[in-house]
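Report on one structure; see the data block that follows.
Note that one protein chain is taken out, while the other chains of the complex remain in position.
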Amino acid sequence: MTGPGLDIRLVACAKTFTDGTRALEPLDLDIAAGETVVFLGPSGCGKTTTLRIIAGLERPDPGGRVVFAGRDVTPLPVEKRDIGMVFQSYALFPNMDVAGNVGYGLKVRRIPAVDRRRRVAEMLEMMHITELAARSVDQLSGGQKQRVALARALAVRPRVLLLDEPLTALDAKLREELRIEIDRLLRNLGITAVYVTHDQAEAMALGDRIVVMERGRVAQVGTPREVYLSPANPFVARFIGTLNVVSGEAADGHLHLPGGRLALNGAGSIPASGRLSVAFRPEAVAVIPLINPGDQPHPDGGLIGTVTAAFFLGDHIRLVIDGAGESAIVALAPNHHRFTPGDRVHLAVDGGAMPFAEG
Amino acid sequence: MTGPGLDIRLVACAKTFTDGTRALEPLDLDIAAGETVVFLGPSGCGKTTTLRIIAGLERPDPGGRVVFAGRDVTPLPVEKRDIGMVFQSYALFPNMDVAGNVGYGLKVRRIPAVDRRRRVAEMLEMMHITELAARSVDQLSGGQKQRVALARALAVRPRVLLLDEPLTALDAKLREELRIEIDRLLRNLGITAVYVTHDQAEAMALGDRIVVMERGRVAQVGTPREVYLSPANPFVARFIGTLNVVSGEAADGHLHLPGGRLALNGAGSIPASGRLSVAFRPEAVAVIPLINPGDQPHPDGGLIGTVTAAFFLGDHIRLVIDGAGESAIVALAPNHHRFTPGDRVHLAVDGGAMPFAEG
Amino acid sequence: MDRRDTPFLILLALPAVIVFSAFFLLPLARLVMVVGEGRDGLATYAVVLTHPRYLESLVATMVLSAGVTAVTLALCGVVGVFLTRNRFFGQRLVVAMLTLPLSFPGVVVGFMIIMLAGRQGLIGDLTQALTGNRLVFAYSMAGLFVAYVYFSIPRVILTVMAAAEKLDRRVEEAARSLGASTWRVTRDVIIPGLAPALVSSGAICFATAMGAFGTAFTLATRIDVLPMVIYTEFTLNANIAVAASLSIVLGIITWVALAIARSLAGTTVSAAA
Partner (left out) sequence: MDRRDTPFLILLALPAVIVFSAFFLLPLARLVMVVGEGRDGLATYAVVLTHPRYLESLVATMVLSAGVTAVTLALCGVVGVFLTRNRFFGQRLVVAMLTLPLSFPGVVVGFMIIMLAGRQGLIGDLTQALTGNRLVFAYSMAGLFVAYVYFSIPRVILTVMAAAEKLDRRVEEAARSLGASTWRVTRDVIIPGLAPALVSSGAICFATAMGAFGTAFTLATRIDVLPMVIYTEFTLNANIAVAASLSIVLGIITWVALAIARSLAGTTVSAAA
């Protein structure tokens, strides 16, 4: 039954609710067998609706089709689609114990009790919750509940696993732990997985590809690296990671700012002169403390500013710098440096500054 | 009434509950006026009990004293202590609108209606929620609720602000936003603040000092830098940030591991030989890809291993490396590098590796 | 909600809904018709609301019910919060005892009141020994009042306790941290927090008192509460139109009380019913 997951094709899947709201504009997407695709976006962007259409819990508007491994499953209800689902609210059966929950799908499929018990034991072991087998589900912590929910979904060897914000209800420490667990599972099982989240760190850590959504539309589809380093538009750039945006006059291949000038050695589409915004990530800024009050920016380009806040965050220091651009610039520095508010610093921005059309 | 906060002194504050459980071992601590102290620890470590003793919601065991600016306030109930409190569950008054909530403390203090309205407007503006004044509190999002709770606590110009996991109930994006807001407030108001959390990132970002607690005892008190870079014991080291621990035979000033040897140029207390564990942070590892299969570790010390997972996390890449130590080693690399599972890499560990007594 | 899982439910439920509607509307329609068919037609309503005997009985029943509700709410509010907040030896016993009357029908409660405050009652013996006068109040409105409070308490107190348990202690602590005294916390936090439970269980208490019959009937036929009058007019006097119009008036008053409570307290009235 199991084996590599199947490939999924969404064709012109749109969703209009009965009250006329358009939750999802027509969407086309191919998901390869065994791939993990993460739908990422703010609430109301249509990511959960897409997941529910793939699951068969919502029907796409007429004309939309959902194809599993070449077979059109659009008319099939969820119980006929051979999928596994994991929900934010765990959605465990409160009237069954942990083993009962994990074995439910097998019972529905009339698997003999002996095989069922073996499979349940296997799943519990895989999720490291063997000792919880006889527990009632309301004695479990959030993390344990979600492990049970994963075991339950995987027990029936589904060919697609759908996860709807499975980590959102957990606290930071548990979220991290379970994220690593889920990643390991998805890699080992080779199952096709669709994962919905509003947390960009989760999306980057888990997704082979990320589908960034905004107001019912796809804003960008790409690997985590593509989405982070080459965002398709300002929305994506701002949603994923922190972004510094500075505006000034462009002249002589440089952008002139209050604290100096920034070399525009990026894409060829940059106008020679005029008002321009560019964007760069905090980690693209190299920060060097200035010793002498009279120090000038580097002639090849660089900015001078004043540290207004320095947060020691463990593996790095987060700096907020004023006076370099019109608004504050955020930069990261290694944790062995020391900065105190009031320090004057020189900023060099790595070549990756992107010209930026305000949306 | 306002102005700089007052200093707080806890003297031998212990807490034993009526059922005999010892929630807090005797604790002595001085908090300077205007300082932000963060109590950090896992649940049940006594951090909330300490906060409630400072608030006057719990009484310390006989012999314990709470001193505010030189005055013993131990016998005073919470309503006489002139403090502000913010709770994880917001604890807003559901039968009052936003303005009613913010103005409640002023009303209790019989401030005339005119002054009250002015002060409420001021607080709403400070928290950027002026437009919510007439809203019912159950129409608010979690982030808005906590802003109202902050405005309510600050409206009476308390000399101490106590925050009990104020961000735990919020999702990642809002948590980050409000954390920055709270930091700004605490700096600007110069109020003495005590903040309880189980999230180390929050603690590092907000605390002037962090009090790390474990099972009712203080494990370490120090600045974020001290706690992260010089943890007092293995518990603190593991609780704050990720830590790699490797064990091997020490000889010739090096620790011998499966993937090579690690220079032990750290503290003088290292034994010349024998079994030893050392620990280091992921960001202390420099990772260099190896091109030739025959490449050897650097003679001065270095390890060779194989990448088993590479997570692109935006501002950096998180690598899991096998074969270098007995268990996997986690390392960070800049985001412009590319690694794929199977790559062989050379690891150099920065001088900061700490000898590590297993607890 | 997706449409796909509902056809089954619709098939199951639709006939039931239709039968239900008929079952529920018919008796009521008949009640209204009976009034119209009576000697005075629709004017019967006017008669009912102006004739001294009927009007007095209506007013007396409402005053009695309102009084029972007020006393029950006050008692249960204080005792309910106390029992929720304090753990003491024998607490479970006290709670179990308070809910005992739930197990006894009105007739038995009436019977108990007679044995307590009737002519051969305990209170009579006691007062005679102490003052020389026999205190007998079982057969009057006072007896009815005590009986109604007695059987209203369990329902109200259980609802109050459930609500008191759900109160967020942090909200009280927040009020205290802002300088509120215990009295202000009670007024500004605890009472508003219990309000939905008090309103909804109060409405049920009022409605029950308006319609209670068994107790009144057991205590005496002299007590002119509305259900007694309706019974008398219908069975003994065969004055069906008057009985019907009185029933409708009683129904409307109760319905209004429940509707007001429901709009004040949200859906909790239903749950507490």
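First chain written, first letter: the chains are A, B and C, and each begins at residue 1.
In the analysis below, a residue touches a chain if its C-beta (ideal position, glycine included) is under 8 Å from a C-beta of that chain, and two chains touch if they have at least 3 such contacts.
Nothing here was measured: the structure is a model prediction, and the numbers come from that model.
For the chain left out of this panel, the touching residue among C:68, C:223, C:243 or C:265 is C:243. Interface note for the absent chain: among C:141, C:171 or C:258, the touching residue is C:258. Looking at A:11, A:33, A:91 or A:201, the residue that reaches the missing chain in the full complex is A:91. Residues touching the missing chain, restricted to chain A, are 55, 57, 77-85, 87, 89, 91-95, 104-105, 108-109, 149, 152-153, 156, 162 (touch as defined at the top). Touch with the hidden chain on the side of chain C covers residues 1, 5-6, 8-10, 12-14, 16-17, 20-21, 23-28, 30-31, 34, 75, 78-79, 81-82, 85-86, 94, 97-109, 111-113, 115-116, 122, 150, 153-155, 158-159, 161-162, 169, 172, 176, 182-183, 185, 207, 210-214, 217-218, 227, 230-231, 234-235, 243-244, 247, 250-252, 254-255, 258, 267, 270-273.
In the analysis below, only the chains that are shown with their structure count from here on.
Centre-to-centre spacing of chain A and chain B amounts to 25 Å, using the average Cα coordinate of each chain.
Mean C-alpha positions place chain A and chain C at a centre distance of 56 Å. Chain A has no residue in contact with two or more other chains.
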